[in-house]
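Left out: one protein chain. Kept in place: all the others.
Our next item is chain A:
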Amino acid sequence: MAEPYLRVEGLVKRFGPFTALGGVDLEVYPGEVHCLLGDNGAGKSTLIKTLAGVHQPTEGKIYIEGKPVAFRTPRDASDAGIGTVYQDLAVNPLLSVTRNFFMGRELKGLLGTLRMDEMNKIAHDEMLKIGIDFSDPTQAVGTMSGGQRQTLAIARAIHFGAKVLILDEPTSALGQKQQMGVLKTIKRVRARGDIAIIFITHNEIHSRLVGDRFTFLALGKTIGAGTNSEIGDEEMRRLMSGGAEMGDLKQELAAI
């Protein structure tokens, strides 16, 4: 527990003149759920896209197991063990569960043929491990519920060796019961002990339920961090809505 698997130091990301991230620090440990919290536009998605190799940082460093790394493509990041489940879920609805599961990393036999039976079995077994018994992996993903799609994406990331699992608002588009399903999945992954999870959410209750450690972002900066027990409910609400800036905003509003 002493050494974080992934460490981010002073990360800055500018899009032209716009500073989306203005110096963010983050540490994630294996076997922990690290909740990334903050208002809309705070820079959460930008931060994880930078970790996932979609964006390159303007300044700052990313360390994996203490060694500095630079990701030029999403492939680099996933090879380094960063598995990302995007907010707008990267799935192909018309393709089967198996074809989605192995997308871009298909098991090939002679002549580039797909080892379909083997792939079907692996997809089924991997999803079963984290809690969905999906009897027919040849079924199209379009027929799956939102929660099942999240599970597919998570199972896929884990199967392909993710050491850091990044989940960008995995519960936001789901109904109550399905949200609980995803939280259970997160708990099961956490229980393995070897995977660090970054969990982005706007839901205070969810983060309380599964989070070990919190980092709060506002306007591209870290405005607070701590473990679940360190941060009280009052403090949590203040930080989630942008902290001090919220007060300034009230004054500004009053001045109009």
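As a convention for this text, contacts are C-beta pairs under 8 Å (C-beta built on N, C-alpha and C of every residue); 3 or more make two chains touch, one makes a residue touch a chain; residues count from 1.
The rule we apply is simple: contacts and distances are computed from a predicted model.
Q: I notice the complex is incomplete. Of the names "Fe-S cluster assembly ATPase SufC", "L-lactate dehydrogenase complex protein LldG", "Xylose transport system permease protein XylH" or "Aromatic ring-hydroxylating dioxygenase subunit alpha", which is the UniProt protein name for the chain that's not shown?
A: So, among "Fe-S cluster assembly ATPase SufC", "L-lactate dehydrogenase complex protein LldG", "Xylose transport system permease protein XylH" or "Aromatic ring-hydroxylating dioxygenase subunit alpha", the name matching the hidden chain's UniProt entry is "Xylose transport system permease protein XylH".
Q: Which of A:G38, A:G181 or A:G224 touches the chain that is not shown?
A: Within the whole complex, the residue contacting the unshown chain is A:G181.
Q: Of A:L95, A:A173 or A:L219, which sits in contact with the chain we cannot see?
A: Of the candidates A:L95, A:A173 or A:L219, A:L95 is in touch with the missing chain.
Q: For the full complex, which residue in A:K61, A:R75 or A:K121 touches the chain that was left out?
A: From the options A:K61, A:R75 or A:K121, the contact with the absent chain belongs to A:R75.
Q: Would you mind spotting which of A:Y5, A:F71 or A:Y86 touches the chain that isn't drawn?
A: Per the contact definition at the top, the residue touching the missing chain is A:Y86.
Q: In the full complex, which bits of chain A touch the chain not displayed? Write them out.
A: 74-75, 78, 86, 88-95, 99, 102-106, 108, 111-114, 116, 131-136, 139-140, 142-143, 147-148, 151, 177-178, 180-181, 184
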